[in-house]
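Shown next, in structure tokens, is the structure this report addresses.
A single protein chain has been removed from this complex, and every other one stays in its place.
What follows is chain A.
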């Protein structure tokens, strides 16, 4: 687009982030003469481009799709969270009705919230990897499965801290599990252990292949312990408690390859140009066994680490559910490590890399701060390692926050990952910061749903989030975030119909916005219209639904679907509108309700029903049809009885105030045959007088403006008068 040349090309000076650029694919030949921009649905802009020869309308979606979660996936999450949310709300309201307190906070409430949290969490995808196959392929160290999402990581983090009271006792271990699941997410911002492991694994395959090509009989194992990264990674994985990975990697150590046992030693010997004597071999072999014994001893110690959490399949360690049970084994284990560390046996281990690597692992398990700091990449990893090896009994969030501060100082980073910011907010015990982080980084869906978790365990948070605030226009923080989420749902054709669930949970402004939302929906298509009316029925919004039906009725009427129009106006009980359209209908009736087109009208008149309550002025049509039918019968036969019935219909029509005046004369003219009935006068004196009065009224009406002359022969009026007068005479004589 040609830019304005004032200043740097911007009409309004920008500050802060650079503006996002959206390329347009309009396919028009330049020059574009005019451009008009308006808002479309949701976050889309509608651009109308006018070129010399053609015009085109394009829509530009302003928010880029979340790279982690596609729009379609987002909708699935939105659909799936409706039922758990609604269930929790109904439980909350029934509970607070039961306890007669506004806040449903009581001891068991968190169990409901936990169930809700698990259901919502499962929507965020990636059920964790099946725990059993600790992959048989010896080269696979890091399991790769469905990519975890930050959204799920954030959700679980909040769940761990706020909801799950049951596992509060083993909070540190839950954080270890959390990091094991989501460490890969931090790779975008920091160097991570997960990232390093993945890189190393890629190389493992390469090493293996190249070695295999060079020396088909030797394999790469012989050198793995000579690679400093191997020990580096072992200590890193151990520091964050990925014991399965550590044990697996240790078993890759060359000393386990007994068939190749002294390959390495031969190699060294050859290089040193030594004479290979059988005695030396024996010594080498025994040393080799010693080395293997040390590796195995460390592996066994690692796999027997006592852990303060319930047992879970595929996880290494010995599990204790309570602190008193845990302390003794823990101390015993530490003692074993110290013993091994102090043992003189290390001197006999010739392989320096192995010796130092293994002893470093022992230092990590002994909680050596320097070793932990070296082994971990960023503060959360260091933090987790502290829980595992230095302060396994940590309880209480206050000390956790201080520890986090310390770790951040030890591992300063220039930029912070959004999950790290969320974690700091949680540890600070600052609900508002947590909400702000959720809102800024993870969007309205997460905030609207996670708020339930934040209030689960704390009355204080409950009060903070539910109190009405002047600066928010009298609504609470909870309501604000629900309203924001509902707005987003409302902006999409597929999700607007779940917005009512959220709006109705908002005490102050929810109903108003719901009415607004329902009134805004298109009435054009029956399925949307019926859904709309159904929602009105559910929430007892009769005035809205009757409005919608009126609009639908008028829309259909205007588009020529007269029957459907009348149906909806009848449903809306809009008598005045029906009256008005009745006048329009009568114009066509007068001309077209002749015998041949009767079939078309038949259905419409059936629709009006025998009940005239909601038919408005259209009630006349029904009676007119009855009259026409009886008149048709009369013309066929000469029976006086049928003629009497026809007269009955005529009198009913003429008496009825809803019969339009302009139909009086045509009706009477149609009935001339009845008035001049040969056998006997069909109308009584009073009936005749009624009709004469009507004629009188008509002659007065003629003097008024707007009177339209019916399309009848010129002698119509006089022949009616004559017939009425004759009938009157005969009737008087009869009576």
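Just so it is clear, contacts are C-beta pairs under 8 Å (C-beta built on N, C-alpha and C of every residue); 3 or more make two chains touch, one makes a residue touch a chain; residues count from 1.
As a working rule, contacts and distances are computed from a predicted model.
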{"item": "Omitted chain (choose from \"Ribosomal protein S14\", \"Nuclear pore complex protein NUP43\", \"RBR-type E3 ubiquitin transferase\" or \"Checkpoint protein\") - UniProt protein name", "value": "\"Nuclear pore complex protein NUP43\""}
{"item": "Omitted-chain contact residue, chosen from A:230, A:567 or A:677", "value": "A:567"}
{"item": "Given A:75, A:304 or A:466, the one touching the chain that is not displayed", "value": "A:75"}
{"item": "Of A:493, A:693 or A:718, the residue in touch with the unshown chain", "value": "A:493"}
{"item": "Candidate in contact with the missing chain, chosen from A:60, A:604 or A:672", "value": "A:604"}
{"item": "Given A:507, A:530 or A:680, the one touching the chain that is not displayed", "value": "A:530"}
{"item": "Footprint left on chain A by the chain that the document does not show", "value": "71-73, 75-76, 79, 82-83, 492-494, 497, 524-526, 530-531, 534, 537, 556, 560-564, 567, 570-571, 599-604, 606-607, 609-611"}
